[in-house]
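Below: one structure in structure tokens.
One chain of protein is taken out of this complex; the other chains stay put.
The chains carry the letters A, B and C, assigned in the order they are written, with residues numbered from 1 in each.
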């Protein structure tokens, strides 16, 4: 199973920011977690709100811990809110069930980590995450 | 009151996994708690997401702590979500109110522990828990 | 980097227990964590105290999170207690700095997880962890 190296993590973050600037989005925060949910890298653009780390982290952390990306978590939250609320609590609040938490898979399809983007709308956040992941030659699952 | 011995706990887990393989389910995680809610045994199949321990544990823990298995907790969550949310918080997030948390009773009907299964749909998780419990010659309440 | 499969985790636990029986130790609890600190497997012998899960988990979790096995953590605790106390708090209490938390390395020397054993003296706990790890054809660092 491939790992997300620090260099790939940097590429993911830079290209996610580049997408944000291309789409003229609000300032973004981007985090990269490894397959075990541990932080590999994080950056926050100037002007982003102080609490964006926790949102970016929660989007990515919930995704990798459950093996379920943000879009799927959101669908589950719509159908069975109490389950997502309970899962959030099981992870000490570190689960944010909306788009922008994107699973990262290697070429063989194995989950090797997750990216969390926050700052604009959830859908735009997810677009930026995908741009970053694909620029790092990895597969994105939103 | 009978206890769930380590050997019975192993049987429960193995037979739960066997049911999962028979039904071609996704990789599962199975936990066995004793009557006091303490962990007796746990195993996670290869390929299961890293956060499955917390979900399996929460399903079983909430069940034994309330004396209410997952199906009943889910019904309560549908009717009175704020109660289940409060109970979840009372247990530091260690309550996941969906099927897969199954009470274990001895032949006289006393609750002697609980099993938590996660990895596939909640209903399939519960099926596997029952298979394991019954293979250990105990009674299952979903 | 090799992973600890469920089968290897079972071998580790069984052989750790076998060592305990060979040495006529008190009932033991054994946990196996993966490289990210997530629970792969756990078993507790009949007669072990209810709280042994947390001790076994903390021994292993602190070891893998810091990349520092129990013996080294104990030495650090003796020299700089406030650092170990702070690290324990950083991990929400999930760090028990005594022997019995043993790092697992693959043949190339990479850390692929950790084992935590508790129930007897720390030194005997560590012996059992080593026996289990070596029986699984992996390298143990106490």
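Just so it is clear, a residue touches a chain if its C-beta (ideal position, glycine included) is under 8 Å from a C-beta of that chain, and two chains touch if they have at least 3 such contacts.
Computed from a prediction, not measured in an experiment: that's the story for all the values here.
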Contacts of the hidden chain among displayed chains: A, C
Residue of C:64, C:77, C:102 or C:138 in touch with the missing chain, whole complex considered: C:64
Chain not shown, touching residues in subunit C: 35-37, 64-68, 80-83, 85-92, 111
Subunit A, residues in touch with the chain not shown (by the definition above): 3, 5-6, 9-10, 34, 36, 38-46, 50-51, 53
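One rule holds in what follows: only the chains that are shown with their structure count from here on.
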Self-contact between copies subunit A and subunit B, residue sets same or different by half: different
Fitting subunit A to subunit C on CA atoms, where both chains share a sequence, rotation angle to nearest 5 degrees: 180
Distance between chain centroids, defined by C-alpha means - subunit B, subunit C (Å): 25
Gap in Å, rounded to a whole number, between the CA centres of subunit B and subunit A: 30
Sequence positions of subunit A contacting 2 or more other chains: 35-37, 92
